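Sharing a structure below in structure tokens format, with a few things to ask.
Missing here is one protein chain; the remaining ones are kept as they sit in the complex.
A and B label the chains in the order they appear, each numbered from 1.
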Amino acid sequence: MTKQLGFLHNSEKCVGCQGCEMACKNEYQTDAAPRWRQVFQLREEDYSLPTRMFFSMACNHCANPECLRVCPVKAYTKREDGIVVHDHDRCIGCRLCLMACPYDRPQFNPAQKKVEKCNLCYQRIDKGEKPACVAACIPEALQLVEINEALDQRMGVLKTLPGLPSPDITQPAIRFIGPKQGKQIRRD
Amino acid sequence: MYQTHRNICPRNCYDTCSILSTTRNGILISVEGDPLHEYTKGKLCAKALEDVKKVYSQKRIRYPMKQRGRFSGYWERISWDEALNLIAGTILRLREEYGNALPLALNKYSGNFGVLHNAMEGLFSGLGSTTRAIGSPCWSAGVDAQTYDFGTFFCSDPGDMGKSQLIWLWGVNPAWTAVHQMPLLLNAMDRGVKVVCFDTYFSATAARSSHFIQVRPGTDGLLALGFSKVIVEENLLDPDLASYSLGHEEFIQYLRRDIDLNHCAEITGVPVKTIRELAVDYAKTHPACIWAGFGLQRYTNGGQNLRAIDALGALAGHIGEPGGGVQYGQFKTWQFAGQLQGLHPKQTPESKGLLKSVPQDKENREDRLLSINNFAEQALQCSDPPVKMLWISGRNPLSQDGNLHLWKALIQKLDYIVISDLFHSMSSQAADLFLPVTTHYEHWDLHASYWHYWVGVNEPTIAPVGESRSDLQIAWAVSHKLNQLAPGSCAFPTGGEEKETLLKEVGPDMLEILGLETPEEILNGPVRARFPATAWENRRFKTPSGRFEFGSARAEASGLPAFPVYRPPLSPSEEFPLRLLTPHHATTINSQVYSSETEKEDFIFHLSPEVAERYALQTGERVLVWNKFGKLEGIVQIENRLPREAVILYQEPVKSNLPLNSLMGTPNTDMGNLSLGAPGFALNETFINLRKLN
Partner (left out) sequence: MGTWEWPLIVFTVLSQISIGIIVGLLGLDCRNQLKEKLFKQGVVVSGILLMIALLASLFHLGHPEAAYRAITHLGSSWLSREILFFILTFVGWLYLLWLSFHPAGKLRSSLLITSVLGLLGIISSAMIYVLPRVPAWNNVAPVFFFILTAGLLGALALVILGGKELQPEQKKSLLNWALGCIIVSIFMFVLYASTIKVNAQGAATVQFLLSSPLFWLRAGLGWLAPLILLLIGLKSQKVFTASTLYLVFALVGVGEILGRALFYVSAVGIHISALF
């Protein structure tokens, strides 16, 4: 593998609008139930002040993809650029990857009885375009990045956020910029 | 075969996004933002991105349908010809019976803001003098407030906010309702610009602002007057005030005499120290911008709230300042020709601007105008002649109006109810006839925004789904049928080309503001009106005096105080001690639901810990919420950032056969008559009681 593509999510800018989720659905016209990408609200108890902070997560295209390891049919492959691609045609719907992924990102499609997930819009990337979610993010909170040493050394770039599984399990290709709290003059 | 078309999202929303839609073999497969549009910058919100599913939804009504008995749910498919015969027959019968067309009523609003949808008004104008719903449930008090102060209703280009050194977001939640403004705000904060968010609750925008100031509901005007008082006390007034304003001295006197900061702090809930700091910061920072939302004027004192904020902006010298101003909205880019709805060519551009949705052409016609917010009540009172037939278009009044029991009474009295819509709604349950309409991917249309300056054309992308027709096609067909049955019975055209009709709406006024030579040029893509980016930049106002009017004779003539003053909002009673606030949610526009996945099983009542303690409630418990208008059941959710005297119920999609407006009366705002012909809906003046259910 020559590089590892991944996402950088900025919780300071994310407004939780779910535009990324819907852009993904618009691009692939997926059924309502499988959510390749999902916006999560951070828990209030994890921050000192009441928050309304979010992060957005799809497949993390992990360096150690558990889905790929456990899949009995080789439906998962990892490309040279680090993208973990799920081959929908090969999938037999054993759902073992659902058990193995700490982020619940492979999603079972009950209608097709197969698993599906984010393939990082590799076909768009191969054409030099951004993934649909990144292209659609109005506040530019979601970016496509190369995960490397330089990124991890950037100020404010975090490997995980409170409420997320330890990145040690699968080494997900996602980084975060954590939320910042403004000053609040509240009546309570 | 892939093809791309230009569309515009037609919803009642600040952003009015330009869309590029893609089809494969004539089937719509995806939508994306149009990069030519400099405000929405090629990006769409989550709601619009659901459009493909919406267009082809199984729930969409594809054929004309007749209901066997109102509220029965027994709908049977009929042909268009039968539907048109039913409509035309009813119209002709009623007109003959009563000798005029006043028994025929149209209730239409913002389901689709496209200009060609004014065909419905045109059809009714073609029938003679009819009964119409006028005014707006949304923004009337604020529109009047700005009209009194500035002379008309206009705001800067939203991009102008990028020049601000200080931004006050006052009762506006762009993270949920105008998401394309968020990048500008976030980038401003990155540059060190302070963004202060005033709201009654901790909104998603408040969470991202530099400062959040929690204001007691309905007291925004008093807070603005408090800030003004500090500016006076600290001698931070704009030194040029005298040159462009009227009545500032009297206003300052009022502030000195009647506004007490301690009282202001006590009522608004904002500490005196904070009021002082913020006021000084606002007066000393140039440019500084205020963006006032719609919620703060949905009170019985709503107009005063906004007039006080306008006055604050003026005192500090921010009006007409690039990157400054008090922004609320605008209708100046809506100068369509108005031929379609039957406007008289002599009418002024101002009235053509659709501010009054039913401009009167007194030479031929005088319609009976009923306030859209009190429609059922006023329609019930009509006796000479009574209202007998109602056409509901682009509206869902049985979900969105107050005093719903009056609607039930009105329905009993009506001979015939027609609804044209995409989906069944709470209102269609009451209809006798359902006409399926096209989405904006299936017809031509023309759109402007009430926030940004862009105007553009909507092209049909796909053939109409099922037998759906556009409002314009329906209007033509009804007129055709009427004239077939009784020649000369309707003056509205009986047919035509949508595209030609559209081009006719791009009249000389529109060509001028858009800087176009011919109407056809607008087909090339969205165009920005050529207004200067800053509203009132030369400080020449449209008021009778030509100045910014702290004191407005027009207000006084309407029986309102000449100056912005504090008028308290309604107070809760012992019986109904809690205020109900119903802010917009990111997933809906009023009753228009987008993301089907987010539909909630239950109403969720958000309470502050204080309210929860008072009623001994825990998160997750079921409660009954009621007042004299109705009752709703739901689940409690306790949150730390809510007002102490209110319950918040977002306008989220809920699986319920009762709308949240079951709890609403129809309190009116203090203003709205001047520009819109009727006062607004003071829906934040709703009070409730609640108790735990076991």
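As a working rule, contacts are C-beta pairs under 8 Å (C-beta built on N, C-alpha and C of every residue); 3 or more make two chains touch, one makes a residue touch a chain.
Since this is a predicted model, take the numbers as computed values, not measurements.
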Discussion item. In the whole complex, not just what's shown, which of A:Gln29, A:Asn148 or A:Ser166 touches the removed chain?
Written reply: A:Ser166
Discussion item. One chain isn't shown here. Among A:Lys3, A:Arg90 or A:Lys183, which residue touches it?
Written reply: A:Arg90
Worksheet, complete the sentence: It is residues of chain A that touch the chain not shown, namely 38-43, 55, 57, 66, 68-74, 90-96, 99-104, 108, 112-115, 163-166, 169-170
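As a working rule, only the chains that are shown with their structure count from here on.
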Fill in: Distance between the centres, which are taken as Cα means, of chain B and chain A, whole angstrom
36
Practice prompt. Going by the contact rule at the top, pick out the chain A residues touching chain B in the complex.
Written response: 12-13, 15-19, 21-23, 25-27, 29, 32, 35, 44, 50-53, 135-140, 182-188
Fill in: Contact set on chain B toward chain A in their complex
29-33, 42-47, 49-53, 175-176, 179-180, 182-183, 186, 202-214, 216, 269-271, 274, 586-587, 595-597, 608-610, 639-644
